[in-house]
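In this view, the complex is presented without one of its protein chains, the others remaining in place.
Think of it as A, B and C in the order they're written, each chain with its own count starting at 1.
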Amino acid sequence: MPREMMYGEAIATAIVEEMKRDGDVIFYGQNLGMTEKDHMVRLFGKNRVRITPISETAEMGIAVGAAMTGLRPVVELWMSEFMLVAMDQALNEAPRLRYMTGGQVKVPLVFKAGYGFGAGWAGQHSNCIYHMMMGIPGLKVALPSTPADAKGLLTAAIRDDNPVVYLHHYMLTLDRGEVPDGDYVIPFGVADVKRAGSDVTLVATGWMVKKSLAAAEVLAKEGISVEVIDPRTIAPLDVQTIVASVKKTGRLVLVDQAPRHASVAVIIAGEVAEHGFQYLKAPVKMVTALDTSVPYSEPLEKFVLPDEDKIVRAVKAAMARQAATV
Amino acid sequence: MPREMMYGEAIATAIVEEMKRDGDVIFYGQNLGMTEKDHMVRLFGKNRVRITPISETAEMGIAVGAAMTGLRPVVELWMSEFMLVAMDQALNEAPRLRYMTGGQVKVPLVFKAGYGFGAGWAGQHSNCIYHMMMGIPGLKVALPSTPADAKGLLTAAIRDDNPVVYLHHYMLTLDRGEVPDGDYVIPFGVADVKRAGSDVTLVATGWMVKKSLAAAEVLAKEGISVEVIDPRTIAPLDVQTIVASVKKTGRLVLVDQAPRHASVAVIIAGEVAEHGFQYLKAPVKMVTALDTSVPYSEPLEKFVLPDEDKIVRAVKAAMARQAATV
Amino acid sequence: MQKKEDLAKDRLLWMYTQMLRIREFEERIKRTFVEHPGVIRGHTHLGDGAEASIVGALATRSENDLAMPSYRCHGYPIVLGTSTKKMMAEIYGRKDGLCQGFGGSMHLADPAHHFPGTSGIIGQAIAHATGAALTAQVKNTGQVIYCFFGDGSSKQGAFYESLNMAAVWKLPIVYVLENNEYQVYTHVSLEDANHAAGDPLSQKAKAFSIPGVTVDGNDVLKVYEEVGKAAERARAGRGPSLIESKFYRFSAHGNAITVPPVPTQFPEHEAIETYGKKDEYAAAKAKDPILQFRTKLLGSGVLSEAENKRIEETVRAEMEEAVKFALASPFPAPEEAVKYVYA
Partner (left out) sequence: MQKKEDLAKDRLLWMYTQMLRIREFEERIKRTFVEHPGVIRGHTHLGDGAEASIVGALATRSENDLAMPSYRCHGYPIVLGTSTKKMMAEIYGRKDGLCQGFGGSMHLADPAHHFPGTSGIIGQAIAHATGAALTAQVKNTGQVIYCFFGDGSSKQGAFYESLNMAAVWKLPIVYVLENNEYQVYTHVSLEDANHAAGDPLSQKAKAFSIPGVTVDGNDVLKVYEEVGKAAERARAGRGPSLIESKFYRFSAHGNAITVPPVPTQFPEHEAIETYGKKDEYAAAKAKDPILQFRTKLLGSGVLSEAENKRIEETVRAEMEEAVKFALASPFPAPEEAVKYVYA
């Protein structure tokens, strides 16, 4: 029986359930489990739930070493940008060790962090840096947009025998949605059609899925039928589902919270230019953040980030464009 | 009068000339200027040429602080992957400080590193990680492919008032070419047509330019005229020149040493899907590294990386594809 | 630099006034969350409790010395002479803000007043400050850099790497480790090996063979004395020192982290909220550095009750003006957002 949950709650639930299921799963990070009163400490004890100093390199590197030797660490990193001080561990250690050892070790771990703090967190805390984790063979990356996806993808991440970066969107933390009960696992690399439509394909992740669905609602009233697809994981990236949708609609709009060249949008556009070109009736259209850091003040921030209006306008522009004449 | 130089020599020359020109330029890094006998130390003294410990975070962070307060540091980082232990300084400090302070500071510095060690350096030293530095507003990134470009782009980088990541390709170090004498500055964001052609546009950077030119030579003999474009800087990225070429040729092949989703190739493909769609007669084609880390053994490494043959085959495939019928 | 015993009345009152200014500024910020909910966005960190440490340290400055703290950065520019109006306007996200609304609380900057800028990423600004000290050395400017960071931040690799390089190069910098016992919710005993073993955090200096001293950060004159020695050492070309300044953060780490439109505010201090240690908090409050300094100045006759009242009123009026100024300042035009990306 599905249960309504907040996105944040779904994440916490997945961790608790997996820690109950598998004694090798441990959970640590900064400002976690300070006292015996802490919920997780009460459930699993201070051996498996640990507090760490502000030492991301050690936190992440220790996870790699622990994973190589038999644990399944879930590391709470809070904000994805904090990983930048230790990016080597995520990109050049965890995903490469199995390969370099000719398959002798596995590195099952989850680096969990929030991202996309579009609420006045300014230049160093609000960015979307997921593009850095793409194209790193050996690494998987999940970007859930709903409570159900949050739960199902985190469960899959913890059970995965490979390193996974699990990024949950700050702005969705309090959103509610139904989450299937029990063992709910969403396979990586399977995009989800969040809304079916026939005129145009719209692809987005995280918070942008919510904004895209809102835009689709507006557009529906104007007679434009939008199919909204959420890849859910960007590594692996389900290009096939997107191309199949483009085959149907002939039009593609991509929405992304990151600046253009740091976006998943531009990567999907590139893939479709190779694998879905023949289905396109009009140029691909991208709605990304502007090419600036994220400013503090509200009107500046709003100007920089994609929103419902910008999405609506982009879809209309894509609809207006004639088929390429070649 | 142009002078023939090796790529590595051109880089060294640019640093020396700029240090002579501007007393605020300093140069430091690991294993530099150990003794008074060192060429650079003799020229500029130990105040401006310094050796550092293996402390990339401090090395790069010190450069940021020094740049904020009036110096123009050039930091020798040797191999681009070493930056991963300190990526925050390159991506979340240097390029954001000007913006966050409302334009009150500037951060003129160069992070210089080799990359693409495709010669048995295996899993952690051979990767191309330049995609991480794209989409970071405030940051510029240069990838020279010839001695002349190496000199002109480094000179521009040192004179630039913004942080620049300057990545030179290891495999090109000993390549010779003519370098214009004197004050030779190549503006950022201006792609270079390395070979003019009319049937297909081929875009590549670094070592892949060399391989693409070799492939173009082979293809020319078979009657296929290839235009080879080198963006030279990937931030800013000169999409216009590429689109203009596609307008002429109608076909686009992209070559990149990185795995697909870490490539500049896929980003250019995405841009062309938006801005050059109407000119394309066939799907874009990408030749990138396979989705693996770089293996040690030669036959494995060869299998993974793009080469002349693979490029030739891709161009032929692009030529064979019919125009999209829409 | 004068000995602490020789500080003139003016100077002592200046120090006292700066401490009050910091406290009042932070009080006004905190009240903003109640009086004008939603005006302050993101994450804001206050320096109440740190007044003696900040003022004692910066009172040892020579004219061109720089201060480079962390994201908890309101106190320092106040002492350096930055306009509190512009600071308030920045934190309110306004056009007349110090950074025109681009930075906010965590990223105040005022290079014209020897305050080049800060970072919100732990430990990274320690390297920036070290770089500023490199500039001072390379250009032989005679400047000393004052670098401030927290107990928690001293566990970030950047701290260690920077201090080693500063020591090898004998850079003119003073590292002030502000040990306020907490990093967010975490008490220092849970994450620092020195503390866990009963040693002072200043012992980390041994890893760099530089002087390491622990000082009572609630005593503005003691801070003045120890930081002063370190600054003189630095200026004389003898390299960096590490000063552990011990005091207590009086407010919670920062305002509550909530997704808009949920209104945000300052929670209780973590000692109470997380650990239930009301006594610890009360004991710390009893050592309030401002109270202590006021008592001392009143006792020694440097300050009269009347003068104290006058100073308090002036400070209060200044910050009232700052709030008014900030509220009256317009928001930046949205299109401005694309400025300042490149120089």
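Some notes on this structure:
In the analysis below, contacts are C-beta pairs under 8 Å (C-beta built on N, C-alpha and C of every residue); 3 or more make two chains touch, one makes a residue touch a chain.
Nothing here was measured: the structure is a model prediction, and the numbers come from that model.
The shown chains contacted by the absent chain are A, B, C, with contact judged over the whole complex.
The chain not shown here is touched by just one of C:Phe208, C:Tyr224, C:Phe266 or C:Tyr340, and that residue is C:Phe208.
The chain that is not drawn here is touched, among residues A:Gly8, A:Pro53, A:Gly152 or A:Pro283, by A:Pro53.
Across C:Thr82, C:Gln100, C:Gln156 or C:Thr214, the single residue that touches the chain missing here is C:Gln156.
Residues touching the missing chain, restricted to chain B, are 30-31, 34-35, 51-57, 81-82, 84-85, 117, 119-125, 170-171, 173-174, 290-293, 295-304 (touch as defined at the top). By the touch definition given at the top, chain C reaches the unshown chain through residues 155-161, 163-164, 167-168, 190-194, 196-199, 203-204, 206-210. Seen across the whole complex, the unshown chain contacts chain A at 26, 47-48, 50, 52-53, 55, 57-71, 73, 88-89, 92-93, 97-108, 137-138, 161-162.
As a working rule, only the chains that are shown with their structure count from here on.
The most central chain, judged by the distance from its Cα centroid to the centroid of all protein Cα atoms shown, is A. Set against the Cα centre of chain A, the chain with the most distant centre is C. Mean C-alpha positions place chain A and chain C at a centre distance of 36 Å. Chain centres here are Cα averages; for chain A and chain B they lie 29 Å apart. The set of chain B residues that touch two or more partner chains comprises 57, 88, 92-93, 99-100, 137-138. Along chain C, residues 97, 99, 101-103, 107, 119, 121, 123-124, 157-158, 341 each make contact with two or more other chains.
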